[in-house]
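Structure in structure tokens, see below.
Each chain you see keeps its place in the complex, though not every chain is here.
Letters are used for the chains, namely A and B, taken in the order the chains are written, and counting of residues starts over at 1 for each.
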């Protein structure tokens, strides 16, 4: 059975985000083969109602962003609302700089971000992984991509613009 | 002081947020000139925050010291900055520019957030679920797990200001200086500098002098370009009526 079919069936059957590293290990394939299989799935889905979401660490299936309003009409509960200014800038830092530690986030924002990060984690928009001897590092989740209506962060309209600015800034300054 | 437009309703989580807002409101780029321009308004906002006894004012005051340093350099170009002082100014500009990028990126995220949500499958629990207990399904194990949960609850935050060395407030410093100037009638900055041991206080005291100067309470003279700065209370020359 081709790898792309197997991955697609795992995503559909499990219906929750799947860790890419774990799948690569499970199928005993190279990262290249895995990435190639994801490209095949994405291409196949193009014409349909589903999309493959991808972060640096996870993949998941979800409905296409164009269907947002329609699915909303099928739902009983409303999704939780706005993220606020502090939430938005913290998300931006995690999105453009992941994986990133809390102290780095605090330094960029100039304030203690413990509370806002906890709030974002409760909403499932960011997740933390523990790094040995180095506390926690924060990453974005597929749930954040779902709320932004994008299949991966690079498809944000201004992604490369911001990324370039940040890269230039980080390499030229001490 | 009267020209400063006080920001009344908005609350700022941190000093960077406030500072960016002030610079952008004037459609300025981040540099020493624009920062000098917004210093008064920044000081006013921090003063208002102090009066409302908002939390975290300490970090606003720390940044105020750097801002006033920038401002004083713009008022007195002859002012000789130590390398440490120059570094703190550069560092502030740097941090502010960096913050601005993420703040802008955040605005883009906020405008998209929740507009076109991509939904995962709705979860429906199985009608007749299996029963698959494991090693954790034991009251002692669950007690341990609960203990871990409670241990990880966010600690009721001990006010971060308590941990820091008490930062002197701008008003305190202005008061102290005013009294001293009135006593001595004439003093010089190097004298103040010698009596203040902590670097931060040197900054604050110097800038407080400039504040006094601006308010018309003292006269500053500098004999030659790199000479000492002399301070004089102008009360003797122009009596004030209260």
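By our rule, a residue touches a chain if its C-beta (ideal position, glycine included) is under 8 Å from a C-beta of that chain, and two chains touch if they have at least 3 such contacts.
Please read these numbers as outputs of a predicted model, since none were measured by experiment.
Counting every protein chain in the structure file, not just the single copies shown, gives the formula A x2, B x1.
Heads up, the rule we're going with is that only the chains that are shown with their structure count from here on.
Chain A and chain B have CA centres that are 33 Å apart.
Taken in their complex, chain B has these residues touching chain A: 13-17, 56, 59, 63, 94-95, 97-99, 101-110, 112-123, 154, 160. Residues 15-16, 51, 53, 60-68, 71-72, 75, 79, 81-93, 95-96, 107-112, 114-115, 118, 145-151, 156-158, 162, 165-166, 169, 173-174 of chain A touch chain B in their complex.
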